[in-house]
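Report on one structure; see the data block that follows.
Only one protein chain is missing; all other protein chains are in place.
Coming up: chain A.
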């Protein structure tokens, strides 16, 4: 299997329903004369999973026979949730996690102050109802918020747009 194919199949340590490729943190895989260089990018500045990802990539590639592996980090351009693949969004939803909406490029100028909780409608990943409310903007990991469905009454997690 090509080094790229191996790297693409490594799972995210915190969202193991997604591969690093689905999540969009896998930026590049280069294979030159048996040496593999993988480039990844952190989701958040303090993402504690980055070192896990590095170790998992090295391990998977080593098992596949690639012994000379270098995993590099790039910060630029900064990751956004728009980098999660269509496949990734679907997998999140199937797994009971509300996927982020596409946000597109940010407009220039000072970032507007937001004094209201987000009003956008988030569909419940279990029953599909749009009658859901935010319980907490900060969830179990930096990238998730906690919501509840008013129809099926189940709480669920949502990947925040970043």
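The definition used in the following text is that a contact is a pair of C-beta atoms (placed from the backbone, for glycine too) under 8 Å apart; a residue touches a chain by one contact, two chains touch by 3 or more; residues count from 1.
Here is the rule we go by: contacts and distances are computed from a predicted model.
Asker: I notice the complex is incomplete. Of the names "NADH-quinone oxidoreductase subunit K", "D-lactate dehydrogenase (Cytochrome)", "Ring-1,2-phenylacetyl-CoA epoxidase subunit PaaC" or "Peptide/nickel transport system permease protein", which is the UniProt protein name for the chain that's not shown?
Answerer: Matching "NADH-quinone oxidoreductase subunit K", "D-lactate dehydrogenase (Cytochrome)", "Ring-1,2-phenylacetyl-CoA epoxidase subunit PaaC" or "Peptide/nickel transport system permease protein" to the record, the invisible chain is "Ring-1,2-phenylacetyl-CoA epoxidase subunit PaaC".
Asker: Which of these touches the unseen chain: A:11, A:64, A:127 or A:142?
Answerer: Within the whole complex, the residue contacting the unshown chain is A:142.
Asker: Just name the one of A:5, A:35, A:72 or A:153 that touches the chain not displayed here.
Answerer: A:72
Asker: Just the residue numbers, please: which parts of chain A touch the chain that's not shown?
Answerer: Residues 39, 42, 44-48, 51, 54, 70-80, 110-111, 113-117, 135-140, 142, 146, 160, 162 of chain A touch the chain that is not shown.
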